[in-house]
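One protein chain omitted, others in place.
The first chain written gets the first letter, and so on, giving A, B, C, D and E; residue counts start at 1 in each chain.
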Amino acid sequence: MSEYLLILVSTILVNNFVLVKFLGLCPFMGVSNKLETAMGMGFATTFVLTLASICSYLANQYLLAPLGLEYLRTITFIVVIAVVVQMTEAIVHKTSPLLHQVLGIYLPLITTNCAVLGVALLSVQEDHNFIESGLYGFGAALGFSLVLVLFSTIRERITVSDVPEPFRGNAIALVTAGLMSVAFMGFSGLIKF
Amino acid sequence: MANNKTMMMRSGLVLGLFSLIGIGLVSLTQSVTHEKIAENERLYVLKNLRELVPETLHDNDLLADALHVIDAEAFGNTHEVTIYKAMKNKQLVAIIASPTAADGYNGSIKLLVAIRNNGELLGVRVVSHHETPGLGDAIDTNKSNWIYSFNGRSLNNPSPRLWQVKKDGGEFDQFTGATITPRAVVKTVLKTLQYYQANKKALTTTTQQTNG
Amino acid sequence: MDNYKQILKNGLWENNQAFVALLGLCPLLAVSNTVINGLGLGLATTLTLILSNSIVSLIRRQVGNEIRLPVFVLIIASIVTAIELVMNAFFYELYLILGIFIPLIVTNCSIIGRAEAFASKNPLVASSIDGLAMGLGFTAALIILGAVREVLGSGTLFANAHLMFGDAAKDMVIYVIRDYEGFLLAILPPGAFIGLGLLIALKNVIDKRLAKPASQAVSFAMDTEKA
Amino acid sequence: MRLWSFNGGLPSLAEHKNESVNLPIEIAPVPKCLVYPLGQHIGNAAKPLVQVGDNVLRGQKIASAQGMVSAPIHAGSSGTVISIADHLIPHPSGFSAPSITIETDGVDNEIDYTPCTDFRQLSASQLVDIVREAGIVGLGGAAFPTAIKLDTQGKPVTIDTVILNGAECEPYISCDDRLLKERANRVIEGVEILLHMLSAKRAILAVEDNIPETFTSIQNAITNNQNPAINAVQIPTIYPTGGEKQLIQTLTGKEVPSGKIPAEIGIVSINVGTVYAIQQAVIEGKPLTSRIITVTGEGVNKPHNLEARIGTPISALINVCRGYTKQADRLIMGGPMMGFALPSDNIPIVKATNCILVASKHEVVTEKQAMPCIRCGLCASACPASLLPQQLYWFSRSDQLDKAVKLNLFDCIECGCCDVVCPSHIPLVQHFRYAKSALKVQNHEKHQSNVARERFEAREERIAREKAERAERSRKKKAALKSKPAKEEIDAAVNRSKTKKNSITNED
Amino acid sequence: MLWVLIALVPGIITMIWQFGYGVLANIIICVSTALMAEASMLRLRGKAIAPALSDLSAVVTAILLALALPTLAPWWIPFIGAFIAIVIAKHLYGGLGYNPFNPAMIAFAILMVSFPKSMTVWVLPHSMLPTGISLSDIFTIVLDQQPKQTLIDAITAATPLDEMKTQLGLNQTVEEIRSSSIFGSLSGQGWQWVSIAYLLGGMVLMFKKIISWHIPVGLLTGLFIISFAFYLLEPSVTPSPLFHLLSGGAMLGAFFIATDPVTAATTPKGRFIYGVLIGLLTYIIRTWGGYPEGIAFAVILINMAVPLIDYYTPPRAYGHK
Partner (left out) sequence: MSFFVLIIMFAVLGILLGYAAIRFKVEGDPLVDQIDAVLPQTQCGQCNFPGCRPYAQAIANGEADINQCPPGGEAGIAALADLLGVEPKPLNEDNGVEKETLVAVIDENTCIGCKLCIQACPVDAILGAPKHMHTVIEAECTGCELCIPPCPVECITMEPVAKTLALWEWDKPDTSQQKVSS
């Protein structure tokens, strides 16, 4: 049980995918202008990441490993992810227009979120079992959503600030991400490797 | 309806076709490179080992003559330790063990400890660690020469009581502001030496064996 | 010809993937702790961009909407895996350092981004030039950021050059500052973010200078005269 | 009586009432000209009933109410209408607006009033009519037509409590205090009228606890009157306890729901000056032509309260107060907290004007250089509406007005407490006023653009339809050229109208 | 801001009394660097300089940073720190009032991750210094002139919190650890008096209504409750709540740092939550994290959550349900 907790704490705080591992940065910078969109993206990512992590585990365990095709891991994972995302998008779009309003526009963005592939690859690299893979994806996504939401609220605050001209927009956002990353270093050591 | 069906099949076909091309291409590359890659991986491990036990000292394939031990009692933790045996003319000249110091400041420190058959240290190297940059990372050869201070040491040099960092009354330097890391390394090296001492007999017999 | 020049300019400066579009940030920030790492990943990315742009441009008419994305990522993934295998075989140590970021070129947002935004709408030559330009712009960003972080963080430049250029390059490393305690922040994750932020601000300043016609300088001179 | 408290407020605001409160109310002389802006109340502007050149008498109706929410205007003295044109009005914009100007003849002839001996004989609706016809609007500041407030007939509300607002919490102003000191009896009679009109159970007259003599005179009046339903209470002197919502909370512990009126919780609140005007209208039959007004500040020589005719130019009132002093720096209508600066003294007072403050430099909050907001939160702790002024400020400042609305911008009563406490001297209220007015304009524009879109789309459809019809016609014509029996033509016409109908239903 | 400075005086005096003039060196370097940085940034941004300097916010930032730094840090530590605080953490965001992160704590955290060696070595309190240490010895250290190692070793040590953590890591009990001479009756030798002095200064601020009670009370409550809970579980290997409250930067943090109005939550309820979260996080980092003292990281971590806290804790406006 506690090892599952460790996986969560590790992926959410200590080895936060965005601020420490540098994965999923483009959507982190791209859809963090508003709290609402950040939340939408957070939900969408959590769903897809967990699902993708599980699917990739299955593909790896029952397809690639038995066939000795590990070198095709990247290809397989990314196609599986793309298909999962696109199917989710299509289904949500049709069945729940409301949910689609919330998540829909973010779903296609997720395929190109390298956190998704990163989670799948890292999870395989660390020899996770089925539950661990799911948790790993889930935790990574929670960590992503957490910092995304916090970041978006800070960015909203920055838009009402007197930021010097050259720093308006992306520059100050990156500096902020840097300072957040400094703050997250406070968590280092919580998990020993 | 029929139209829909052809559309579906078309999607499948196109994706299948492209995957055929893509995967074919990759498989081709793979078949060309895989031997070289396997060789690289081998050489990479060997390179580290040979830094401690030069090629002149042995004539066997270090990677082939290796055994894996898990001995919590001896090493203080359950990490697997690989022991490579360096032999010349079928005689054991040295071993290289890969113990893990689990009590570093930020977790495990993986070491390579090379011991000559007379019990003298050929050298110690850090393979991986998570110690604080600027503090504990001085155990890395890139950062300081501290790790060389083990060269030529043995169980009696210094005496076992002095196999500690200076702060604890021993002979080995600590770093300013960082005692935990060197303490952990010293302790593990000592344990490896003791393990070798205890299992020397078993290790020198040429038959392969596995403990635990 | 002008058109191509524009594409080049676009990739290197105006729509620089790293500084302006903010795409491909993960590898950019993760492996820019030294110049050489940056260069290695930059070149691999450039190659991928050129190939993927060209191929996508060639097949752009054959692929329906519903499977466009999977096909594009499939193509990119194949290219990257091939490159990965080759790097694994010929630049093994660099490959180890760049680690997971080589397979992750697949999801480097700028690659799929260019495939969607440019290559799927433009002919072969323009697309491959676009790939080249975007790749070079990205590589330049990697190198600049790498240089800044390497100098500040460890006081050196071109450390580990041998990983790329062979043992002959071992002496390439320059010690910009001797006996430097090291401003660790620069090589840690925060340093990457803040460094990129500062570089973008710098670019904004330069852009502004370039945009302002000479009159700015004149009025500036007048200001100082008054003072 | 149990009292409650409201959030924030300013307990220690400098009062400055002594300057004006000690002298008795002086009846201001009839000025040369009286100016009546037609829109001096909330709601539609009044419609002139007179023409240039007409002679009028005091009390004569010169403009009538237009629509439900509006109020008539009566002449304040006898004279001649000399113009009906734009005149500077007392409004922060400094705009001019249509006004009736009367040149007085100095005789001050009045119309014949019809007094009433026993108001209890009159029904509530008759009384409401009297109040409406007398042109009475809220004299406490908002100038909302009082008749509407009092007209509970046919509305799904029952009024339980009438609150008489004599708090007069703003510094400098003392007109209600003087009124209650001198004419308490008539005010109490007015309260009785109200109780009768509204069939309310009780009336509470609230004054601040810093004017004990006035309180005594009110209590005397109540004792004389012997009506157990009327109560007088002293409430703590905390600005803005006179604000309707704060007063209701102080006296009853209830809150007026946001965006609703007090009647929803069974309360009507009325300023004591308004009550006096109601008493005058009902008992003596006099329409509202004058009011008590405080002229004060270091900028006038003799600060005191005047009973002035509505329409009197401010310059005339200043003369009654022996003119400006050297310190006179700014002319403010209303008190220092909620008032606004006037560009000139050639502006008439209106029904809502309770105070003319001629301020010296140090009397008004000098506009210090505003520093950045340091988020200290003092403004939030002072806000009687429990808003977060600092956040409203950030969003107003950066024009993210929708966010300000979400944070209840429109619940801000513009009391100015936040301004006073802000250590960075940020003119917060000005930001909020800006934000509110900008939102109003935005909504208007939104509305305009919606209208334009509809009209554009309607036109596009019409054009498309006409084109289709033309095509149809020419086709028909061609067909008709070949053979044109009359019947067919009729059929065609029928068809045409049918398709037209169809196309219309399709569009829906 | 003037009152903040006044309220800091008892703490500063106690600190000088306990740890010598190194404190003053830090303060001087930090304040002068901060003022210069502030003036140049204002100039670069075309803002009026005089009114902004006279609000003393840069001085407060500088002094708080100085008080958080090790007493014998080489001169470039306070210099770089003050520069980072004012330029990166404050003016890149638009100067006073706009910075989302506490500038002094950002500077401290950056120094901590960048120069852990220089940042974890503290001079011993005055009562424990060996005799024969002169002022000039101290200045060789401040001027970074590579003093003799023996000198450094003689007069420096890890802080009590650091020592506690290290020794607990070696499976000692709290009792054994606290027998060491660097611990006093309440917490660390010397440190306890400094903490109490800050507490006094903080009371002044609260009394003067410069700060509202929500944050300090929340922070100290949070820290107390979690440390008490774990203390009850395993008293032998868990330092007492009192030790936690009077160690490291807890008091300075509760009254002077977490209360920075600019970076704290602004709603009353939010402020209390903000304080409690910092308290909890401080304990977590101190006990299980990599750094011996968690106040700085806890503050900037919770700074991140401030807009969210404010968003979810608006007071009930008049007339709303």
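Basically, contacts are C-beta pairs under 8 Å (C-beta built on N, C-alpha and C of every residue); 3 or more make two chains touch, one makes a residue touch a chain.
Model, not experiment: these values are computed from the prediction.
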Candidate in contact with the missing chain, chosen from B:N4, B:N89 or B:N118: B:N4
Sole contact to the chain not displayed, among D:G39, D:G190 or D:P384: D:G39
Contacting the left-out chain in the complete assembly, out of D:K260, D:K406 or D:H444: D:H444
Chain not shown, touching residues in chain D: 39, 91-93, 95, 97, 369-372, 397, 399, 427, 430-431, 433-434, 436-438, 440-441, 444-445, 448-453, 455-460
Contact set of chain A toward the excluded chain (per top definition): 30-31, 33-34, 37, 63, 67-69, 72, 76, 79-80, 83, 86-87, 90-91, 93-95, 162, 169
Residue numbers in chain B that touch the chain omitted from display: 4, 7-16, 19-20, 23, 27
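The rule we apply is simple: only the chains that are shown with their structure count from here on.
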Furthest chain, CA centroid comparison against chain E: D
Contact pairs, highest-scoring chain pair: A-C
Chain centre separation (chain D, chain E; CA means) in Å: 54
Averaged-CA centre spacing for the pair chain D and chain A, given as whole angstrom: 56
In chain A, residues with contacts to at least two other chains: 71-72, 75, 79, 162, 167, 172, 175, 179, 182, 185, 188-189
Residues of chain B engaged with two or more neighbouring chains: 19, 22-23, 26, 30, 34, 105-106, 133-134
In the complex, chain E residues that touch chain C: 88, 110, 113-117
Chain A-facing residues of chain D, complex: 372, 394-395, 397-398, 400
Complex contacts: residues of chain B adjacent to chain A: 19, 22-23, 26-27, 30, 34, 105-108, 130
